[in-house]
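One chain of protein is taken out of this complex; the other chains stay put.
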Amino acid sequence: MSAAADYGYIFDVAQLAHIELLTPDLERSLWFFRDLLGMEEVARKDGSAYLRAYDERYLTSLKLTPSEKPGLGHAAWRARSPRALERRVHAIEATGLGHGWIDGDIGHGPAYRFTTPEGHPMEIFWEVEWYEAPGDLQSRLPNRPQKRPGRGVPVRRLDHINLFAKDVKRCGDFMMEALGFQLREYIEARAGGYRGVWLSVSPMVHEIAFMHDEAGPGGRLHHICYWYGYPHQLWDVGDLFRENRVHIELGPAKHGITQAMPLYVYEPGGNRVELFGDVGYLIFEPDWRPIRWTEEHIERAAQEGGLPWLGGSFPAEYWVYGTPAAQIGVERAATAPTE
Amino acid sequence: MSAAADYGYIFDVAQLAHIELLTPDLERSLWFFRDLLGMEEVARKDGSAYLRAYDERYLTSLKLTPSEKPGLGHAAWRARSPRALERRVHAIEATGLGHGWIDGDIGHGPAYRFTTPEGHPMEIFWEVEWYEAPGDLQSRLPNRPQKRPGRGVPVRRLDHINLFAKDVKRCGDFMMEALGFQLREYIEARAGGYRGVWLSVSPMVHEIAFMHDEAGPGGRLHHICYWYGYPHQLWDVGDLFRENRVHIELGPAKHGITQAMPLYVYEPGGNRVELFGDVGYLIFEPDWRPIRWTEEHIERAAQEGGLPWLGGSFPAEYWVYGTPAAQIGVERAATAPTE
Amino acid sequence: MSAAADYGYIFDVAQLAHIELLTPDLERSLWFFRDLLGMEEVARKDGSAYLRAYDERYLTSLKLTPSEKPGLGHAAWRARSPRALERRVHAIEATGLGHGWIDGDIGHGPAYRFTTPEGHPMEIFWEVEWYEAPGDLQSRLPNRPQKRPGRGVPVRRLDHINLFAKDVKRCGDFMMEALGFQLREYIEARAGGYRGVWLSVSPMVHEIAFMHDEAGPGGRLHHICYWYGYPHQLWDVGDLFRENRVHIELGPAKHGITQAMPLYVYEPGGNRVELFGDVGYLIFEPDWRPIRWTEEHIERAAQEGGLPWLGGSFPAEYWVYGTPAAQIGVERAATAPTE
Partner (left out) sequence: MSAAADYGYIFDVAQLAHIELLTPDLERSLWFFRDLLGMEEVARKDGSAYLRAYDERYLTSLKLTPSEKPGLGHAAWRARSPRALERRVHAIEATGLGHGWIDGDIGHGPAYRFTTPEGHPMEIFWEVEWYEAPGDLQSRLPNRPQKRPGRGVPVRRLDHINLFAKDVKRCGDFMMEALGFQLREYIEARAGGYRGVWLSVSPMVHEIAFMHDEAGPGGRLHHICYWYGYPHQLWDVGDLFRENRVHIELGPAKHGITQAMPLYVYEPGGNRVELFGDVGYLIFEPDWRPIRWTEEHIERAAQEGGLPWLGGSFPAEYWVYGTPAAQIGVERAATAPTE
């Protein structure tokens, strides 16, 4: 038996590398990510803006692309090695969900494009550009890639993505089988199957989750998440959001699932953005036993004062509002509240 | 013109000194305040238990008295001097709301009993017993009256009381005219008058508030509040509350009014208890201009994602649930939720 | 006996209203207060810049005045009423330390100038300009005078001042007798007298402190302090300080005296600035018993791992470095460290 058979393909995907968000209001989306979340614009090309958080190693983690409707442009995974990339491309091709190679983009080299079974657009690549801070943005900390900004309440790095799906199990299985993700927590549906799954390729509880798209067609974005590392900064950025009329959906709160501390807001383009205050808990156990939540559990928790473990309750919109994955032409299922 | 004419009587009341709570379940109320909030039982007399928080100077700030129903036993104010006590007793007598003197109780000397216009029971006194920690409870900090406990998430001191009233203005005027409180913030009712008033005798925004008792007869307790001083401890104690099935009504959150960070729970006897994480803001301006909130403001805030500035929205029960001031025979207007 | 005899003059001074700092580098001092501490410049006159923190009610709390050397321009107290102002001016005149009236300055009306027995320049006034935020700086919170800035880690309000004195007792007595301050905590010197005193006119432990000027001539500034209200923001602003080469002297820490959480830095002009994370503890007891610390206590605490209750130990410079009160020609006793 080879080493590979021990672990299978579970380490071929190293990390969530970047996200492309579609926005009908590029300037205001830029204001949100740059002035409130303290991100840096590092490039502009073909109308898209590329941003980075100050604690990220690569050039960029966010591409903002003007579009008629908000939604997910694509989510990009970095493979662990050139060989790992090859293996994953073969596995994806075998599913029939592969779309083929692109030459690359600002910040990375050749990438293989594919979708989940519900059409969420993704890519995987190996070659990446590490960030080199210009003189005035160099940090005094050797292990910090960029000086901490003095603008807004600056986020540190991209954390995860959460997608709406009609068939949660099918999407989760795809990520596990074609890409090597592991199941960490799930909500079992009363009628069988899953209402939500949380999957990771690292000790984090998830780099990706799928939740049941109750009111929509699936294939959509629920939210992307940036990380602070310090729960208190959710209050600081929340105060900025309130002063600047950014719609807060929930939080600061403490999740039951993942145990992490979130704040959910809508960026001006209409996409939901989560901010994570801490890491919740980390999973180091190689034979992890996925955590099972039932719908009864969720309902009882709601009756007992809300689904989050602490800090209020999910409003109805949380379960139905998402933004369309534009490439596959899904219509928006709900309207983002405005203040 | 004498000095008194400058300030009138605004400094005769020094502080909220203690609260008597009525509880139909003394043992479980004791468990809540002692094991979860880290308070110390310092005496037991005539069936009542007396407790203290570790950062309080006097012997006790909480008397728990068994009773058929929950509610306020009384709230007690300490005068600034013997002469100040005299003046306030004269002023109260002039209102016809005075009940006369009692000899004292555990922790304090002679006290004059009275009620607000709606019958909320109160007393005012001068002589008080300062706490002397026994050897094993002595702190290493000369300015800390008692060693910080290692039990639960220990509160530091009594902060304020909030009362339900049918006629908020009348109750507020009584506190201002007979006792020297100053108006700090208020909610103006659409129909005229006040829906809520926040009053203090110190730079704190309030030691006492009155809110409109929409569903009840007035004269009742809305909540008492203990203080942490560190907002993060609301998350810690909130976690303990969830694990131990103590009903959390709201929070951790950040108030608009007072700007303080609260967590609201129901102690097992049924009384609402607020925990304050910070001080909000302090008022040092001698010619303070009371802050006006309108019902439109409250409603708009609710539409925009909740009335607290951050951290969820007040559930319906917040506006209607209170506990009866037993001495005046008010019936309970709602049932405390249980988990 | 009149009401005045009850309280004497203890309430004639309402608050520390503003500070004038002298700086040999106005532009960099401005950068520090505006870009790192998030303060707003509201006026410029005769070469001086006037700033405010976003949670302050009056127009300005800080005047930065170019000067050859750093130090205290003056500290200004607001009286509680016109009559209180009169009384204090009479009392100060009787000490022989009064300098007479000035017409006023940006943000306030006529002020009476005086010094402490060691020449620390001060003034007291009544008429003040309340701040009215222009449209784009208006907060959505009725009780917040100005929108929370998105620049640096914004402080909320001026908190206190700490002065170096050769004769701590004499300076403290002056503040108590002429201005009505109350003694809250003190360090008793082994040789008799005081090594430090903490005095207030409110429940805060101090608006002013005097500490023994071991290496200097007295009459100097030790530090001014701005308030956050949230301890965690000390870490955020500390990170900005480190990235931007602002010298941190101590903290984030937790004081024994006052129990508050401080961070000490040197603004680029050379003056020490303290940032307070919380309020420590508040004093509501009218017959407060001043807290006594001995030099033995201080030394033992130092041996046990530092004088602050938590968070490191005071470096030697803390006890000797101060900035001269320029008007009285005191030479600087030490050189501000630079990074």
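Order of writing sets the chain letters: A, B and C. Residues in each chain are counted from 1.
Note that in this section contacts are C-beta pairs under 8 Å (C-beta built on N, C-alpha and C of every residue); 3 or more make two chains touch, one makes a residue touch a chain.
None of the values given here were measured: they were computed from a predicted structure.
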Among listed residues B:R28, B:R151 or B:R300, the absent chain is touched only by B:R151
Contacting the left-out chain: of A:G196, A:P231, A:P262 or A:G311, that is A:P231
Checked against the full complex, the residue among C:E20, C:D167 or C:E249 that touches the missing chain is C:E249
Per the touch rule stated above, chain B touches the missing chain via residues 35-36, 139-140, 147-148, 150-152, 230, 232-233, 235-236, 239-240, 242-245
Chain C residues touching the chain left out here are 231-232, 235, 238-239, 242, 247-254, 261, 304-306, 309-313, 337, 339
Residue list for chain A contacting the dropped chain reads 1-4, 6-7, 9, 11, 14-15, 55, 57-58, 78-81, 83-84, 87, 130, 141-144, 156, 185, 202-204, 229-232, 256-259, 278-279, 281-282, 284-286, 289, 291-293, 297, 309
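By our rule, only the chains that are shown with their structure count from here on.
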Computed over C-alpha atoms, the centroid farthest from that of chain B is that of chain A
Here the gap between chain B and chain C, centre to centre from mean Cα coordinates and rounded to Å, is 32
Between the Cα centroids of chain A and chain B the separation in whole angstrom comes to 44
Residues in chain B with touches to at least two other chains are numbered 231-232, 309
